[in-house]
Structure formats: structure tokens, C-alpha cells
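One protein chain omitted, others in place.
Entry: subunit A
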């Protein structure tokens, strides 16, 4: 057996006081407004008044926005939780229920569209909007994750990327008509997937412990 006392002595001698991290939910609560603000500012040139709040189906869109923001917050909490050693993020029933409700909202929005199937080429605006909103959010979240780093960087970053996707959906909801086609919805999902991939690719080295 090797004697590790020399290493321990060296580490002890360099040990300075450290600032403990806040709970994951508190960090998510702190970073989510930052991410949303960045997303809002970056997408300002793309804003359009598309959501008619007085439309009969506006409730679907409002529920979609709220669920997107809630799922984004939940995914960020999970990402911050997973990044701390020994903490496991359990996707609790609430999150699964919220996701199911979000899917139902999406299905209702597709049903409310004049052309539910849509056609190829639709959704390019949404795709661009989600990417433009999400990219600066990635920077903010990576900055937050760098504080703790992660022993499971892939899991943390995938959850963070998913959360960023949902936050971007939330922002998009304000500029999106109530109805959407299936092709449009597919473009939303493709953009969120792209954000998750970019988050993992950019953050893997930066966040790994």
C-alpha cells in the first residue's frame, strides 16, 4: 500500500476557506431569470406579436408557456443536482405529469391549427427563434455549472440543455400563434435537440470535474 500522507499534507497546506454552494433549487432560481433575460434580449430583433391573448384557445398557449417554464426550471434544478457528487436527480412524478400535460397542450395546439399536418419548410422561424434564445442561455448555464463542476458531465449537460430548450419554448410562446402544425412542432423539438447537443459539446470539457 502506498503512503498518501505527503499528498494529504500538501493538499492540507493549500486548503483555504471555501464558499459552500447553495441548494440546487436556489441556484436554478437565481440563474433562470438570467437565462430568460439573455434569451429575451437576444431574440428582440425576432419578436413579433403573434399570440392573440383574447383568442378562444389562448388558454392552451398560456398553459403551454407556463408548463414550458416549469419544465425548464425543473430540468435546471435536476442538472444542478446531478452536478454535485452523491446527489441523484429523481425525475419525480410532478415533472413527468408536467411533461405529459405539455404534450397534451402541444397536441391541442396542433388540433387548433387550420392545417394540423403542415407542410415542409414550416417552422423555420420557430427553429431560428429557439436557437437564438437558447444559445446565450447555454453560456449562462455553463457558467453556473462550472462553479460545481460535475462528475457526470454528460447527464448534467443533457438535463441543462433540455431545460434551456424548454425555457426557449416558453419565450417562443409569446410570439407564436395558438395553433401549430405537426411540422412546426417537429421543428421546435429539433431546435431543442440541437440546443442540448450544443450544450453537451460546449460544456463537456468545461464542466467535467
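Please note the rule applied: a contact is a pair of C-beta atoms (placed from the backbone, for glycine too) under 8 Å apart; a residue touches a chain by one contact, two chains touch by 3 or more; residues count from 1.
The rule is simple: contacts and distances are computed from a predicted model.
Of the candidate names "ABC transporter domain-containing protein", "Hydantoinase/oxoprolinase family protein", "Sigma-70 family RNA polymerase sigma factor" or "FtsX-like permease family protein", which one corresponds to the UniProt protein name of the undepicted chain?
"Sigma-70 family RNA polymerase sigma factor"
Please pick, from A:19, A:44 or A:90, the residue that touches the omitted chain in the full complex.
Of the candidates A:19, A:44 or A:90, A:19 is in touch with the missing chain.
Looking at A:29, A:151, A:175 or A:202, which residue reaches the missing chain?
Reading the full complex, the residue touching the unseen chain is A:151.
Which positions on subunit A touch the chain that was left off?
Contacting residues on subunit A, toward the hidden partner: 1-2, 4-5, 7-9, 11-21, 84-86, 148-149, 151-152, 209.
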